[in-house]
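Selected chains only, in their assembly positions.
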Amino acid sequence: MGRKKSRKRIKRWSPAGTLPGTLVAHAEAGAEPAQIHMFLYDPDRCEERVLRPEEIPSLFIPEKGVLWLDIWGLSDTGVVKAVGDLFGFHPLALEDVLNIPQRPKVDRYENHLFIILREVTYPVETEQMSMFISDRLVVTFQERPGDPFDPIRDRLRKGLGRIRSLGADYLLYSLCDAVVDSIFPTLEKLGEEVETLEETVISTPAPETLREIRGVKKQLLEVRRAIWPARDAISELLREDSDLIQPGTRVFLRDCYDHTIQVMDMVETYREMAASLVDEYISSVSNRMNEIMKVLTIMASIFIPLTFIAGVYGMNFDHQASPYNMPELYTQYGYPAVLFVMAATAGGLIYYFRKKRWL
Amino acid sequence: MGRKKSRKRIKRWSPAGTLPGTLVAHAEAGAEPAQIHMFLYDPDRCEERVLRPEEIPSLFIPEKGVLWLDIWGLSDTGVVKAVGDLFGFHPLALEDVLNIPQRPKVDRYENHLFIILREVTYPVETEQMSMFISDRLVVTFQERPGDPFDPIRDRLRKGLGRIRSLGADYLLYSLCDAVVDSIFPTLEKLGEEVETLEETVISTPAPETLREIRGVKKQLLEVRRAIWPARDAISELLREDSDLIQPGTRVFLRDCYDHTIQVMDMVETYREMAASLVDEYISSVSNRMNEIMKVLTIMASIFIPLTFIAGVYGMNFDHQASPYNMPELYTQYGYPAVLFVMAATAGGLIYYFRKKRWL
Amino acid sequence: MGRKKSRKRIKRWSPAGTLPGTLVAHAEAGAEPAQIHMFLYDPDRCEERVLRPEEIPSLFIPEKGVLWLDIWGLSDTGVVKAVGDLFGFHPLALEDVLNIPQRPKVDRYENHLFIILREVTYPVETEQMSMFISDRLVVTFQERPGDPFDPIRDRLRKGLGRIRSLGADYLLYSLCDAVVDSIFPTLEKLGEEVETLEETVISTPAPETLREIRGVKKQLLEVRRAIWPARDAISELLREDSDLIQPGTRVFLRDCYDHTIQVMDMVETYREMAASLVDEYISSVSNRMNEIMKVLTIMASIFIPLTFIAGVYGMNFDHQASPYNMPELYTQYGYPAVLFVMAATAGGLIYYFRKKRWL
Amino acid sequence: MGRKKSRKRIKRWSPAGTLPGTLVAHAEAGAEPAQIHMFLYDPDRCEERVLRPEEIPSLFIPEKGVLWLDIWGLSDTGVVKAVGDLFGFHPLALEDVLNIPQRPKVDRYENHLFIILREVTYPVETEQMSMFISDRLVVTFQERPGDPFDPIRDRLRKGLGRIRSLGADYLLYSLCDAVVDSIFPTLEKLGEEVETLEETVISTPAPETLREIRGVKKQLLEVRRAIWPARDAISELLREDSDLIQPGTRVFLRDCYDHTIQVMDMVETYREMAASLVDEYISSVSNRMNEIMKVLTIMASIFIPLTFIAGVYGMNFDHQASPYNMPELYTQYGYPAVLFVMAATAGGLIYYFRKKRWL
């Protein structure tokens, strides 16, 4: 995750002082061509097509209905530029589409809004979702294929709910909501990771446990960085009073806003749990260490006096030179007595240690 | 608490991109049918009935008086839908009723308010209380039977206080107040747990103590997550200037708001106490460990020099080869002298350790 | 402090759902009757009387002058109710008078203000001061006899300053100011405790020291919980634009507000000092422990090589079997040489440890 | 710093309930008489005089020009009262002049402003600077002689810059700016202390180091408590829209405000550095301790097996009773072989420890 990623990231920033609005393909973008999906719908019908880049200039928004252009892959600067030119999107917004990663945000331009959100997949990786909304037009740019929009496409195709009869703003809401809701399963999995770690920390703490905790914390941090600004962005959409967002859509956006808050709530809870995991890990490790040291030290403490006693009777004082010199060695039960004394000493110590609840 | 809960929670979220307002029965809801209680009261009378689901469509709000529909159990989506259709509640609000857990909040819709609070019982478990208020109508959805509303029902039945003469907003306030006040006994019990742990931490710290502290902290965190947004919700109700909340009710809501602040105050105090418990636990454990290590190390330190002395006189230097070789072994009082030296050494060390206050 | 207090506190909360405004005597209130003191003053005179509960209904506010009713003891619900009925105080406010403890706050009612502050005495215990102000009327309820109001009573009796010529709002300010100022001596004493503990922590740290630190922290926390909301309450009084607080009194309230900020400042400083005391305690204890372990380990390290040397010459290799077997034992100066080697080893190690600054 | 200071501080607070505006000489004030310096200037001239207390009542503000009364020493309540009476300063403000220490603040009165700032000298001690500004009048009260105002006096005397042609508000700004700027040298010295401690912590950590860190932290805390409210005070002056502060002076006050922010910035940086010093101290101490323990434990670990080997060959099994009993003792090269085995064991262990990078 570390090294390689940061190498790439270096190239993400255009050199300071670059002409604003310069469109440069992203270093990570790869060479595969962009895929352009078009949905054109009104209450009565839904046309779906895959476009070739050359077809873009000939696109137009029909008098009735909504056009949704969904572009996967950002390697082809030409596509981004062509779309931007056709619909009059601001160069700075187009720059942000390519200049990955951007923080989630809402930018107001004269006749369009530019929204950036981040999709989060598990194991945590984020993908920038850049969306433009204009009169009866929604354009979405995604870093790569794969998104949580399939149920929306289905609803468009089959005319489920009122999505075809409501305007571009409702489509935009549906997309935002899908992006936000796609974070929940990821969070659940992170939550399970945290809970598994809680058990690991107590049962079998190891240096890798700490590394895994750090891994989860980093992932949670990344989710947090995706959702915090997203909340602000959706709150701004909610208070947006341009014609692009109709009052009726606001109640849906508010619901979406509630979801961002729920995500944040869960993220913060898991972060707090992960943070306390580190303390528990340290406490658990030092507990085990203490346990070991204690038992061993006690073992040593029992044998040290015994060894001393054996040492005493290993001294070579000459009994012949004086009757005071180690007379014990020449008594009949000297040896058994000493063995008994040793056993008694050991037993006494063990009893004492038990009484002190050290064993 | 861990594993099982998170498994369940996974199913709580509708897949991203689902049609907003889709009503799906909650995975945890179980199969038992919903119980529907109806109170219909005006200053003069109070009618109380248990309804069958089929009776819902025929309900109506009489010209005079207030209708309170209290529904227990969320397994039957049909009931929720029927109630919502009858009174024109917004589909997103109905979705939130079923999509448990939601954060406490107040949502304004055209002609009704939607309030979510969380009841907290001990050992800490929360239950979502979803309430709708409309003109002369209050509808409450609870996850399961059992609530703190019995005294209110009693007051309705017996016409105690002015509850029957005041409007739906006063009933709403009474319900909110009951939910908030029901947290106090739980908090008291958590407070007692914290205080018990304070003593345990000092007298008999054990790894389980840490686990219990974590348990209390988690419970406090859950109470906090129930009460923080509840405070905001009630504060919003307080500033609500629709016709649904009358000015005279505001002074009661302010009182309820004060209670949420008191709950938060207690939660924060207990959390702070619980947080410092971890430090005290660590300090207490390492204190005991130090105590053990110190005594044992001192014991070892006393015997090590003695064993050395014994070792010296266990050497086999040949006295016959040279009079300089260990003449002590051949003196008359060599052995008693050595024993005395050993005792003196031990005594001296013990005296020194005592003077240094290490013993 | 722990157990007993929490037991009592449990009974403080009326059961959830109780009729709002229900007046119940407080469990802690005891049975002694309430004492009612009346001050009736105008610029020219000051009447002071002790009333019997039966006299309350016949009280009235004279056309000129201010009436101060000061009630000690909350055991008699009837007194509270009688006073409330007579002057039209709101039932919720009266409930708060009895429902101890309440957070300091200001509640506005139609024609009166209700202020709660907390008196703090040393060792930290708080007492709820509930005050009502209405047109030419101040009513104060105290939990028990004993308050910091004597200088105010004196000024009323002797007509010192302008207290008799200014209105009820000036009396209210004087009471609030007295309550706030009464915290300073307590804080000073807590400050001295903290400073004493700072010395103890370094000179003679013991487990009780930690408990004392926790005690001071709890007391500071309690002061903080008394003063934080008091600051907000007084700030609200300051911005209150009812007729009850005259513009001329505002400059005095601002002064009182400054005092609450000074108290908070001191509390935060002491809290910060107390918090760092825990770190210092831990550091001091582990320092002493390290000191012990170091000296003992060094002692062991010196004797271990010496014991080894003694062990070598205690081996029983048979010199007669081979001249290579321990010839040292049969040299003339073998024993003195070994003793010298031992002394040199010990000396060398001590020198090395000293050079390494381990001793 | 501890004990003595807190004793004094106790007397600083007038008893709770004291008549507001009571002027009592400060306990610390000492008996030396107040020194009163008068500057009277207009663009053309500058009169400078030392006044006797009796001269105060005869002072007056000339039609043209500004009067600056600078009073050192607060022992003489009469002087404060006389000045207050003459210019109509509010009694609460005069009380704050004497009631040291007050937090920096700005109080608005009908026709004058009252500003309190704190001068900070090194080693950190603070002095209260109380300033009144009224129409063409500035009065400053200082706790004791010695202030950072000399360059201002010089500019007044010599007519440098525009100070004589601008009004009292410009003089006030100059004084505030001088007080704020006088904190910079103190901060520099604290910064140097912190940097010296950073080196000490790594090279020669000792318990006193911790005490010095605490000392610096306390000093930084005191500076912080002087500058935080000062920033608010100057910000209030800046937004003050009375006639006393002219619009042209605002740009200067904004500059002064910037300086307070710079001071705060430095204080916070140093505080953060000091806080991390404690961690580094602990880490450094435990590092040294670990180093010692490690070396000693390794030493013990090398000698323990050797001592065991020597012990084995010190056993007295009787070779004559059986040829299996310790035949090694009777071989020709038994002793050298054992010595070699011992050396090899020691070498092997040292090699192993080095390979494990424990040595």
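Just so it is clear, A, B, C and D label the chains in written order, and each chain counts residues from 1 on its own.
Here is the rule we use: a residue touches a chain if its C-beta (ideal position, glycine included) is under 8 Å from a C-beta of that chain, and two chains touch if they have at least 3 such contacts.
Small disclaimer: the values here were computed from a predicted structure and weren't measured.
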Copy count for the complete homomeric assembly [4 present here]: 5
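Here is the rule we use: only the chains that are shown with their structure count from here on.
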Number of steps on the shortest touching-chain route linking subunit A and subunit C: 2
Reference subunit C; chain at largest CA-centroid distance: A
Copies subunit C and subunit B - interface residue numbers shared by over half, same or different: different
Between subunit B and subunit C, centroid-to-centroid distance (C-alpha), Å: 26
Computed distance of Cα centres, subunit D from subunit A, in Å: 42
Contacts with two or more other chains, residues of subunit C listed in rising order: 286, 293, 297, 300, 304, 307, 311, 314-316, 326
Overall pattern in which the protein chains touch one another (line/ring/star/complete/other): line
Pairs of chains found to touch, sorted by chain label: A-B, B-C, C-D
Touching residues (chain side subunit B, partner subunit C) in the complex: 148-152, 155, 160-161, 163, 174, 177-182, 184-185, 188, 191-192, 195, 198-199, 202, 251-252, 254-255, 258, 261-262, 265, 269, 272, 276, 279-280, 283-284, 286-287, 290, 293-294, 297-298, 300-301, 304-305, 307-308, 311-312, 314-318, 321-322, 324-326, 356, 358
Residue numbers on subunit B that touch subunit A, as the complex places them: 2-3, 6, 9-10, 13-21, 90, 92, 95-96, 102-103, 105, 107, 109, 207, 210-211, 214, 217, 221, 225, 278, 281-282, 285-286, 289, 292-293, 296-297, 299-300, 303-304, 306-307, 310-311, 313-316, 319, 326, 328-336, 338-339, 342
